[in-house]
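Please read the structure below before turning to the comments.
For this depiction, one protein chain was excluded, whereas all remaining protein chains were kept in their positions.
Letters are used for the chains, namely A and B, taken in the order the chains are written, and counting of residues starts over at 1 for each.
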Amino acid sequence: MLLGILIWALALVTAGLFLARNWFPPAINEHARMFDSQFQVTLLLTGGIFLLAQAALGFVILRARKREKATHSEGNNRMEVVWTVATAVLFVAAAAMSTRIFAGVHLAPVPKDALRVEALAKQFSWSFRYPGPDGKYGRLDVKQVNDASGNPFGKDADDPVGNDDIVTAALRVPAGKDVELMLRGRDVIHNFFVRELRLKQDVVPGMLIPLRFRADVPGTYEVACSELCGLGHHLMRTVLIVMPPEEFAAWERDALDQLKQAQAP
Amino acid sequence: MLGRIFSTDHKVIGKQYFFLALFSVLVGVVLSVFMRLHLIYPDMKVRLFELLWPTGAAGGIMTPELYLSIMTMHGTLMVFFVLTTAPQGGFGNYFLPLQIGAADMAFPRLNALSFWTTFAALLVLLGAFFVPGGAPLGGWTAYPPLSAVGEVAGPGQGDGMDMWILSIALFSIASLLNSINFITTVLELRAPGMTLMRMPLTVWGWFTTAIISLLAFAVLLAAGLLLLLDRWGGTSFFLPSGLVLSDRVLNHSGGSPILWQHLFWFFGHPEVYIAILPGMGLISTILSVNSRRPVFGYKAMVGAMLVIAFLGFAVWGHHMFISGMSPYSSIAFSVLTMTVGVPSAIKTFNWLGTLWGGKLRLNVAMLFALGFVSLFVAGGITGIFLGQPAMDLYLHDTYFVVGHFHLIMGVAAVFAMFAGTYYWFPKMYGRMMNETIGKIHFYITFLGVYGIFVPMHVAGFAGNPRRYSDFKEFEFLADLTRVHTFISHTSFTVAAVQLLFVFNLFWSMWRGARAAVNPWEATTLEWTVPSPPPHDNFGGAEVMVHHGPYEYSVPGAASDRVMQTEEKRS
Partner (left out) sequence: MRASARLATTGAWLASGSILTLFSALASALVIRRGIGGDWTALALPGVLWLNTALLAASGVVVELRHWGWAAALGAAFLAGQAWAWQTLGLGLAGGPAAAFFFLLTGVHGAHVAGGVAGLIWNHWRATPGSAAAVRIYWHTLGAIWMVVLCLLLWAKS
């Protein structure tokens, strides 16, 4: 019957679309590779169940054409137990396998020599702050927030510790180094998402949320806000620039020089 | 006349709910067509947009805030006024008393009150389009601070947001009253012989759904109250300190945006089971009737529904894996989420088991029921991705999620409603809907919904964020233009085809072929009374039930069905 064939066809087209190309961008670190690996496992598991179920459904519909009379049924308790247990085992195993990956992002200790950067999300742009050579951030004062004069974080002008804090619009990191990105928000919830890192994290006002990662492949990667934040949500873009370590060091030196010149009396 | 409008007859009220949901779904579909049109032609001038929204679409071009407000209203209408209304308030109201042998619901006047409160809620919601600033733009999930700080966060977040909250509060109260009615009716008004284990699975669906509603909507009401106080009372339940909007520092402090998410999703996850359980019960019935076989594993089906209802309250955190919630909580919610997938899988196996060995009657209701099984598997299986926090690190808030919930709620649940309409129309109107038009409706819709929502999954794999009003800003989204164009064009076709259904529905009310009392040769009680049933359903006669609801092809029986009321031969 048409419906049986149609169900088989749709199942195959669906599988085909999923497998037609690698829809993901290339992985640029170990976490992303582990993600991709777990993704494949999940795809295999769910794809297998999907195809089997649709095949069974189509088969039953087609087979029924020839049937003269329906058979009675009292159910089958043994089968119920078997497929219940099998399903539970498969589903929970999938979850257990991927817990390691999640724990690696959110529960593993941060290496002491990780690069510390802060991100600030606001309607509708991103800013980043580096602590500079003294390794300390200057105090923030919400009353001193001033986007027009380039102070989105609200650095307290009275705190000299903040004089070497570099504020940028793009996130620059050296390749191969652990980064601890602290996420701040100052209006509504936003979300920091980089596809190539296979990571995203909500930025919640009132909270300082850490996101740790390491990017191994130099390049420029788009950052897309991924939590509805208002009418400019679709415009809230910046880039993650992963630089060879020497280039990053050179950039940092230049940025600090510029800061010093700007602050010279 | 007033007596007819404010009737306390559950059949009238059921129809009122049904048509309220039908109206809502048509508005919701039109809104989604507007959204899909804008997404692929964001710079095209559309005269209709300008006519409807002179401010939001000046010059015929949809502004981002208008897109987001349309999206918010689409979601709100569909989740509340369609998915929570038609299966339960619509079909449930009409057929629950009939299927248990009762003359009406336990509280007929409360029933009418529930409907008219829902009606008021709909008017208030639609009113949001007409207030200054227009409808809210924060999505049907209304996360604070965006939903709590007022107009300064965006157009529509002022009056529009207040209308939204009021509407949802009214809807919640109506749902609570409805639940009290349904549960009391099932517990107290079953006819003699109608034991719990002889109830059709449709009744079990309505019963379990009502229990979930009773608890879940109370929490939503609490959340809405807190949000209202943060907006108007100077409180800080959800608002932390340090908020800067439009160069002004707000003086809230101490609250947590995540608290809203906990409260909202504690309601929001059970809500999706509210949307699907009645449909599951109905599909079980229709598959059984049209295979001429009992439902495979009736007891397991009942058990699965109860486990889904119970566990459904324990998994809300899977909407919050990326929210900043404790990672330990995320892991715990993940395990529970995987567990709740198991009873749904059981139901799918049992549906296949019902069909296996069956003599299938492929009427339109059956086609939609079979389509439901296919779509339920497609939509449900991707839950295995989303239930893993590690996968959510990428897939959260992408089109993968949009594809997932649309397949499950926006399609499978809707297919159950279509199936219910084609199935029960003869009992409600004494006429048949046209089978040919119905089959065209089915095939194009079934093909079409796969075409709309499966591609959304691969867009999600590519990292396509959701709730973007256009895709021009990002290089990686340029790659997906063809995917979105395909989705949009398919959606226009599917939307248009629904007009066939609407035409069929109304045309058949007057011109459909006259229906026999039991055209599907089913066994449940509603098929023993005239079409449409008289005011007191069973004509004052005492209903005696002697059999379960799915006795088809019983060996040694005179025909391939045994009516529930058939007396047992000794």
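Note that in this section a residue touches a chain if its C-beta (ideal position, glycine included) is under 8 Å from a C-beta of that chain, and two chains touch if they have at least 3 such contacts.
Quick caveat: nothing in here was measured; it's all calculated off a predicted structure.
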{"item": "Neighbouring shown chains of the undisplayed chain, as defined at the top", "value": "B"}
{"item": "Selected residue (touches chain absent from view) among B:54, B:132, B:192 or B:233", "value": "B:233"}
{"item": "Contact partner of the left-out chain, one of B:223, B:360, B:395 or B:545", "value": "B:223"}
{"item": "Residue, one of B:148, B:183, B:480 or B:562, that touches the chain absent here", "value": "B:183"}
{"item": "From B:37, B:68 or B:106, residue that would touch the chain that is not displayed", "value": "B:106"}
{"item": "Residues belonging to subunit B that touch the chain removed from view", "value": "106-107, 110, 176, 179-181, 183-184, 187-189, 214-215, 217-219, 221-223, 225-226, 229, 233-237, 240, 253-256, 259, 262-263, 266"}
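The rule is short, and it goes like this: only the chains that are shown with their structure count from here on.
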{"item": "CA centroid of subunit A to CA centroid of subunit B, Å", "value": "30"}
{"item": "List of subunit B residues in touch with subunit A within their complex", "value": "63-65, 68, 137-139, 143, 145-146, 149, 153-155, 239-245, 247, 249, 255-258, 291-294, 296-300, 322-324, 327-328, 330-331, 334-335, 337-339, 341-342, 345-346, 348-350, 352-360, 362, 367, 370-371, 373-374, 377-378, 381-382, 384-385, 387-391, 393-394, 396-398, 443, 446-447, 450, 454-455, 457-458, 461-463, 465, 467-471, 473-476, 552-555, 560"}
{"item": "Parts of subunit A lying in touch with subunit B, wherever the complex brings them together", "value": "1-3, 6-7, 10, 13-14, 17-18, 20, 23-25, 35, 38-39, 42, 45-46, 49-50, 53-54, 56-57, 60-61, 64, 67-77, 79-80, 83-84, 87-88, 91-92, 94-96, 98-99, 101-103, 105-107, 122-123, 142-143, 145, 147, 154, 186-189, 191, 193, 195, 198-202, 204-207, 209, 222, 224-235, 237"}
